[in-house]
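For reference, the structure discussed in these notes is given below.
For this depiction, one protein chain was excluded, whereas all remaining protein chains were kept in their positions.
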Amino acid sequence: MTDLLQVRGISKRFGGLQAVADVSFNLGEGEILGLIGPNGAGKTTLFNLVNGVFKSDAGTITFLGKDITGRSPDQVVHLGLARTHQIVRPLSGMSVLENVIVGACFGRENQSMREARATALEVLERVGLADRANSSARALTLAGKKRLEVARALAARPKLLLLDEVLAGLNPTEIGQMIALILSIRDGGVSVFMIEHVMQAIMNLSDRIVVLNLGRKIAEAPPAEVVKNADVVEAYLGFPDIVDKLRGAQ
Amino acid sequence: MMLRRPLFWLILLLAAVFAWLPKHGNNVALREDLILVAVAIILTSNLNLMIGYTGYVNFGHIVFYGLGGYVGLYLMTVRSWHLIPAALTAGVAVSVLALLFGLGILRLRGAYFALATIGVLEAVQAFVSNFESWGRSTGMYVSFESYVPMGGPKHALWLTYFLIIGVMALSLMLSLGIRRSKFGLGLFAIREDEDAAIVLGVNATLYKAIIYSVSAFLPAVAGALMFFKNGMIDPSIAFEYMLSLEGIVMLMLGGQGTVAGSALGAGLYERLRSYLLTSPRLSAFHLVIAGALLLLVIRLAPGGLIGWLYRLVPRSREVIE
Partner (left out) sequence: MSGILASMIDGLLIGSVYGLAAMGLSLIWGVMDVINLTHGAMIALGMFGMYLLFGASAANPYLLLIPVIAAGLVLGMIVYWLSVSWVIDRPQLMSLLSTFAVNMMVIGIGTAIWSTSPYNVNFSLPGITVGAYTFTGNHIAAAISAVVIALLLELFLYRTRAGKAIRAVADNRDAAELMGISSTQVLMVAFAIGIALAAASGALVSTLFPFTILSGASYQLKSFVVTVLAGLGKPFGALVAGVLLGLLEGAVSPFIAVSWIPLIEFGLFVVVLILFPRGIFGRATA
């Protein structure tokens, strides 16, 4: 399996806080790589470093063989790396369709308006928002907005999709639908890097999992090994039911 | 395509009406009234590109107009250029300058940018007031000779009028063209959420700089034409802060973000202003009324008149852009 993404020694400090410290990992083509860790572990910061929202204090990030360290998010999208936000950021004044057209226009394929429209309709169909295409993005439910985030990112025709807690706040039915969508995304040839707190979902979806604690990587292994990892269990010890969940998800 | 959009034809119709009406009856008074409306439309529709499309408030928009006037008049009086090349060059020169300034101040977000635009206006005014080649505080005058190549002052005034109508039509066409384009979509995304837009692949820095520069071009050309027509320019009349403020009121009144709104707001407000200025009692309240109007629009109808129309008749959204 070729490596799509290679992260070496990236770090980020905010004033007195070392949010991410010397993290390295690989993500292979066709893989779903999970990212877990207690709150404050630095997961979203890591995402922000990978897609260029923050500049890493050190280290390198290589994507599809190209060095993307220090590149801005818009440049990174053009190379095929798209992401969703933990706290959804729909372009509220625009319709659902327009939101996704933005993703298609400014994504990897730099599509024209006409092409983008076709792509957008197709993507909306895939995520199940086709019937809401002309609604204002503002009017969607949370689940709808989360699907919009995914749709926008997919419309950019990425090779790698970063999903930031895309299941948070969803009810069990919605979670099931989103999981099915993620699997279909991977089956469609897009690799996935996802942050999640819904343990059962991420344990079942991920081929491998990276575990962060206090900004450092403490594990990088398939789910079955991660649950047995003493460091991981210890990191979560403050959350007793997590341990059971990890055991239960095996 | 552009030709299929009703507003395209409405703009042409508007220009045709403006051109024909005063000429038909050789009505100079009407021409003078309409030229003010046309200039208001030019300023407002270009301001719309920044405020309505990109979400960046430009308080100092008038600086492009005044600077265009200065460059144009300098080329015509000192360098003896003809009107049209001088006006076009003024447009290009001011846009380039705007691009350079823009790359600096567009790094500032939202309100900071708005405040910085006031600074740009004041800086340019101060510079021009001290600039020897441009007449410092006295400014420049257009001599009689400059009108001769155009067949004398009477013909020159008509020519200028038609050129202004042309610039007005171009301004509205420009707004219309950008609105449904990919570039326009990027601008709207920036307006909605700049950071999200960047993550979606929009090169916000570049787009902002381009639109700031583009929004300077036609006002600068108009400035060159108008100050030539008026025969003189000086720092106080070139950079009237009040005109910048009024541009904002006109845009909000008509409906920011729409092409029709910028024309409508400009037209209505210009008529209101003309009425106010003729009545000595009311002219002191000019500023108060403008402010009150702005406040009312923001409170009651932030989408302006066109926004209100959209709510009343949702189908109109497709036609009246």
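Every chain is named by a letter (A and B) in the order it is written, and numbering of its residues begins at 1.
Here is the rule we use: a contact is a pair of C-beta atoms (placed from the backbone, for glycine too) under 8 Å apart; a residue touches a chain by one contact, two chains touch by 3 or more.
A quick note: this is a predicted structure, and the numbers were derived from the prediction, not measured.
In the full complex, the chain left out of view touches B. Within the complete assembly, B:V57 is the residue of B:V57, B:V94, B:I178 or B:I320 that touches the hidden chain. Touching the chain that is not shown, out of B:A40, B:I62 or B:A116: B:A116 (per the contact rule at the top). Per the touch definition above, the residue from B:R4, B:H24, B:R79 or B:R299 contacting the chain not shown is B:R299. Listed here are the chain B residues that touch the chain not shown: 55, 57, 104-105, 107-112, 114-116, 118-119, 122-123, 126, 245, 248, 252, 284-292, 294-295, 298-299, 302.
FYI, only the chains that are shown with their structure count from here on.
The centroid of the Cα atoms in chain A and the matching centroid in chain B are 44 Å apart. Those residues of chain B that touch chain A in the complex are listed here as 180-182, 185-186, 188-189, 191-193, 195-204.
Across the interface of their complex, chain B is touched by residues 51, 53, 72-74, 77-78, 83, 85, 89, 91-94, 98, 101-103, 105-107, 112-113, 116, 152, 156 of chain A.
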